[in-house]
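Every protein chain of the complex appears in place save one, which is left out.
== chain A ==
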């Protein structure tokens, strides 16, 4: 109950300050709104921003100063409470994406047969010697890595010099390709695997509707669920492409290398993704909505008009130019590989609503996870399942979820964009190899004898 009181007080103290929405740094602002009475322990960053806030909405600020310092603790608790919900909001789509990939790998042979490889992986690991395979895998993954680094830097440059049209066009073309050609290939293989005949007119009709709907949902607007479904599908498709077209050992090497790159890109002072985040915050824009799965709406242009309540319309659609989507180019993948802080979606902040506890529940704060994380999680689990051992798959699945949990816990502690791949992928890889080498023989001999432990 105390908790409730705390939050209601918070809401009233900060609820009216609509003018705040014009401030820069959308993400940070949400923080402040939730910590209006943060005591001295707040980071310096937040402190300065709070000054800004007090200038624009001094009224509400003064209210919140009176609130005792326990308040801030309550608010932190709330933050954590929402943290738990966010974890689940990400668990569901991540699991769904993995399920799609694993189901496809296990039913459609096409995706586990190695016959073609990506251009970026010139060494095909066809030699029978282990050493050759190892250097092949290392070389492949380094080449792929270089491509990713170069493309990321290119993207950052484009973004830095405000070539929005170019980026937008790039994203549209790549998502169109995924939703048309790759989806067509996928459908063809699924139909073939299940031995279902289908005529071309039906196929074309279906593909056309699917593709156009996807483009509308991803780039313009559509129901949130549909949009999320498309994003998950695109991520799954991309993961399948990776599993199919990367050589055996290269896949594992790429997973390891990419999580290291993720760590560098997001956390290093001059890391490209960090620069991206900071630039986006400076410009009061969504941090690449184009590349990110969000659990809430990121744009609020239409719904904002329907009632008197002021929405935190972060940006109007033409301001931020691009919306999220997926592309098959490598550079964006890097940008995507990032969990973002819980971020304001459309939330109504009228004063009268603020007094009702239910209003608090309705308020939506999203949590964002780069689509690249989806892809590489799914690659790991899908690859593990392609050897036909379900125990390994299950172990990887649990390990990745626990890694995601830990990442989100760290996110709640550090309150800044964090790389989501390193912990999960490390756990996943460790569990994969140990389960495959050691646990599976043990559990196989147990289940052969029907011994239970």
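The rule is simple: contacts are C-beta pairs under 8 Å (C-beta built on N, C-alpha and C of every residue); 3 or more make two chains touch, one makes a residue touch a chain; residues count from 1.
Basically, contacts and distances are computed from a predicted model.
Chemist: Would you mind picking the UniProt name of the chain not drawn here, from "Ubiquitin-like 1-activating enzyme E1A", "NADH-ubiquinone oxidoreductase chain 6", "Ribosomal RNA-processing protein 43" or "Gamma-secretase subunit Aph-1"?
Modeler: Choosing among "Ubiquitin-like 1-activating enzyme E1A", "NADH-ubiquinone oxidoreductase chain 6", "Ribosomal RNA-processing protein 43" or "Gamma-secretase subunit Aph-1", the correct UniProt name is "Gamma-secretase subunit Aph-1".
Chemist: Have a look at A:103, A:146 or A:446 and name the one touching the chain we're not showing.
Modeler: A:446
Chemist: If the hidden chain were put back, which residues of chain A would touch it?
Modeler: 3, 77, 80-81, 83-85, 87-88, 91, 388-391, 394-395, 398-399, 401-402, 405, 431, 434-435, 438-439, 441-447, 449-453
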